[in-house]
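Incomplete set of chains, arranged as in the complex.
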């Protein structure tokens, strides 16, 4: 028994070996081949992307090619695509020596995740009962990008502390959980969540935070010298921030209803984001000596308004309602960076590198609550009869649902997202604690050297340089004293 | 009386204190709350973004959702949005130690400005007489971004020399002046200016230059060590340049007429910009020893063609006409950087950090003149009867206006823009000279340290490092001499 315990300890606690030369290629190859086989078995073009479209047009009296959904959604798709790869990717370049890992691993897991998401979401949402196959079009690839966003949010909590193989595993399970959670929320509960405050942000954030809690590193402060930013890495991160901020109206409107739905979702998100910026600057300045602004706040909390409008953007939340949401989120999120993140790290053993609790978890939950309230208070006088039916999709078996009931279901959706995030995160967290994933040791975190060939240059030597400049100073003084004595 | 003068002098000339811990949060909070209240009182969705859209469609025999103005303008809107936040923002990161301020304050004032612009422009242009409220849709948010551009241009002249609180004040007044000026030019004079050569660029540039003239800093050369670029900050600035350059066709076509108007505006701008690039490279190379190109020219003067096409882009200026405009602007603008900016700084006491006189003022005025000439020479043979009426909106009470008259009104519009820029800039300049705005002293300009928590890294120590490397060199020499002597 004692032997077994020792053996276990040895197994769990053996020295970290961040060599991924076998595991990373194996995972990439095997999973990509699996994707090809599964796509071969299951995925086909839908009627709008298939060459039979011209016949479909005649049959459905569609008079013009511009009625193809492609033209409604492709510009938004490209904006969302930029958010996923440049937005999330560059937002994570802020660390002084983890920019390759930030933007590079983001690239890898997003490229894998979108394929798996097309399958998982396809089975749940786009299965053609006639032939048992998934029919994909522009809306599917937007949804695949959305699904990936959940996993990238989770990566934010773990940035610099996990291996690429762990990230692939996190993505595989994350996409799977996402698809089930989304099916329950959107289809079983018939909840509206076009921009994903619940489905994407709440789920993704609690999924990542729970994993980070389970992967707690007690000696992470040994990597402290690399856990900050340098001047230019902060400017790189602003590229990510701005592309996320600018294109968030597209994110929240991408799969909203054609016409006024997309139009209104874009305007509401635009306004909420603007308000977030002002309150973020205000709190950031208020909290520091001499009113100095903190780049971490500006890079992140300015985006909170977009997260919080994920559910309500397509509703008639009013323009000032959107501003109020953004106003509150900028405050809450900045406050989170100032108080809650340090608290969580110290007392709750949750190390959250990018502060996703402040940017995604809290605003996501708030957005779900705002959505539920807005839905519950909807009325025919505000929406018009047809508008109400269209906006909340009170059709078919949901024709009898009232706004008040809808509000209740929206709240239930939030609970589902939280449950999936926390329970799913716990399970995946334990899987990621297995000792063969190639993650770094506590004193080796936030360092690209482990997984990348890093060019040797003057910038790679910050501690030595600083050391030298001090020493040189001393040196010079001693020298001049000395030469004086000599002369 | 002497006491009073001394007191005044003390008030005006007291030592600068760049602490914005009270003023910046106060301004952000109070103004954002004011926005929420004003939006609550005045701003509603228009018929295309309201949930009653489906009823509106039936009433107006609109057969398809794709007829919603959203689908005509949203892709252009997103491009304009990128220009405002990434384009202007990154263009201003070129200084070696003011990248945070360049992109960060740009972000702040644009986010505030667009809200205030929606209100101010709404009162003048989009007020629904039926209920006294502003109805907003996609065109309003594009116009709000345009309005903000005027203030960001002005910021270019002041970059590194003002506090964020001053920028907020500049924006508040700038947007207000802009809306009035725009109302007079576009509505009272019925002038066409889709891309804003007059309304945006001429106004914004003279507004900023006049303020800079009033805020003249005689001892600015004390900050000279930070007034240049470093290698990577110049590359960052190219991100701004290129996004401005690439998306300028969207800027000039975003609110042009549906159909051929937007189509033609995009093509004309595309051509003018291409020509600007070649003449900018030519003049830049011609002016330097061994033909070496100057990044300042490439970053800025290449854009001048887009500015100068702001008025005429939607007209039948012809493809070669567009090339000629771009050709001239590249020359004029680069020449401005070489000759006029130093002249203005030395003899006219106008310190223009980004050279907005070369990029916006001169090309903007030129663009207004080109627009007036193109309008005055328009004819039915070139436009067709319907085309002429549509392009210049010779409808309703303007049905009798001839192209020649239109040309005159276009020229009058330029005068209005100039007057608003200069007079408005003078007033705001004096307001900004008040001593409590927290601006930096003359020897502290162009430095992020004042308003930002700057990460300490090797890059923040250029003078020390250089100093050391010299000292070390000496040191080593002395050392070797010394050890030789010793041995």
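Letters are used for the chains, namely A and B, taken in the order the chains are written, and counting of residues starts over at 1 for each.
Here is the rule we use: a contact is a pair of C-beta atoms (placed from the backbone, for glycine too) under 8 Å apart; a residue touches a chain by one contact, two chains touch by 3 or more.
None of the values given here were measured: they were computed from a predicted structure.
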| item | value |
| --- | --- |
| Subunit count for the whole complex, all chains sharing one sequence, 2 displayed | 3 |
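Please note the rule applied: only the chains that are shown with their structure count from here on.
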| item | value |
| --- | --- |
| Computed distance of Cα centres, chain B from chain A, in Å | 32 |
| Chain B-touching residues of chain A, taken from the complex the two chains share | 66-67, 71-72, 75-76, 79, 96, 228-232, 234-235, 238-239, 242-243, 245-247, 249-250, 258-260, 262-264, 266-267, 270-271, 273-275, 277-279, 281-283, 285-286, 288-295, 298, 302, 316, 318-320, 323-324, 327, 382-384, 386-388, 390-391, 458-459, 461-462, 465-466, 468-469, 472-473, 475-476, 479, 483 |
| Chain A partner contacts - residues on chain B that touch it in the complex | 18-25, 28-29, 31-33, 35-37, 39-40, 43-45, 48-55, 57, 64-66, 68-71, 74-75, 78, 81-82, 85-86, 89-90, 93, 97, 99-100, 103-104, 107-108, 111-112, 114-115, 136-138, 141, 164, 232, 236, 239, 438, 450-455, 457-461, 464-465, 468, 471-472, 475, 478-479, 482 |
